[in-house]
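Heads up, one of the protein chains got dropped from this complex, but the rest are sitting where they should.
On to subunit A.
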């Protein structure tokens, strides 16, 4: 009897794991050009091949890795790049806050592994799963999603490095637009309240105003200005935030 239960549990976990990977597939498709591009551009920006691989394997944070490349090419010091990574990745704190009630019963090492894989894509995929009732084995769904994302990210980095060295002028093809278009597609769904729109308009204006500052400091100033304005607009004009609150936790 015990063996049957163990077997059933094993099958259930495997089903969850596979379902998590499958649910993440559309998002993985979007990450493929991104990963290939990272592998292609990194050596051209001045990062060694070993460090390019290490970054994808150890850091596993797409947009922060891209920004790091821009900063390396601009000659920024590691400390500045690390600080910029901190600001850019602060959004993950929000994701973790949204999920913590659903994962707090799990053993600490499992939570640590899940935290390592808390990317934008996995958060989007598992949020839908965690809205269901039966979430007892949902962490296997999460692990399936993050394994698929991670495997794809590392593989695409390898492919990018290979393509970059095989096709010398691939960086002139304008593949760098892939990152811009991906981010545009990610920002637009946020534009559902006056507070959000204000935040984005201020960030856009300030980013141009300060574009010429060294070490991409302009990026940080623009982001902080946008965040402050969005927060203040929502605080002093409560109606401006109505839709944003309704969409919270997506």
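The working rule: a residue touches a chain if its C-beta (ideal position, glycine included) is under 8 Å from a C-beta of that chain, and two chains touch if they have at least 3 such contacts; residues count from 1.
Keep this in mind: contacts and distances are computed from a predicted model.
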### Query
Out of "AzlD domain-containing protein", "Cytochrome c-type biogenesis protein CcsB", "Inositol 2-dehydrogenase" or "YciI family protein", what name does the UniProt record list for the absent chain?
"AzlD domain-containing protein"
### Query
Who touches the missing chain here, A:151, A:189 or A:214?
A:189
### Query
Among A:36, A:125, A:156 or A:203, which one is in touch with the chain left out?
A:203
#### Entry: Options A:23, A:36 or A:64, residue touching the unrepresented chain
A:64
### Query
Which of these touches the unseen chain: A:130, A:150 or A:231?
A:231
### Summary
Even though one chain is not shown, subunit A touches it at residues 26-27, 29-30, 33, 46-48, 50-51, 54-55, 58-61, 63-65, 67-68, 72, 78-79, 81-82, 85-97, 99-101, 103-104, 108, 111-112, 114-116, 118, 174, 176-191, 195-196, 199-200, 202-204, 206-208, 211, 218-219, 222-228, 230-231, 234-235, 244, 248
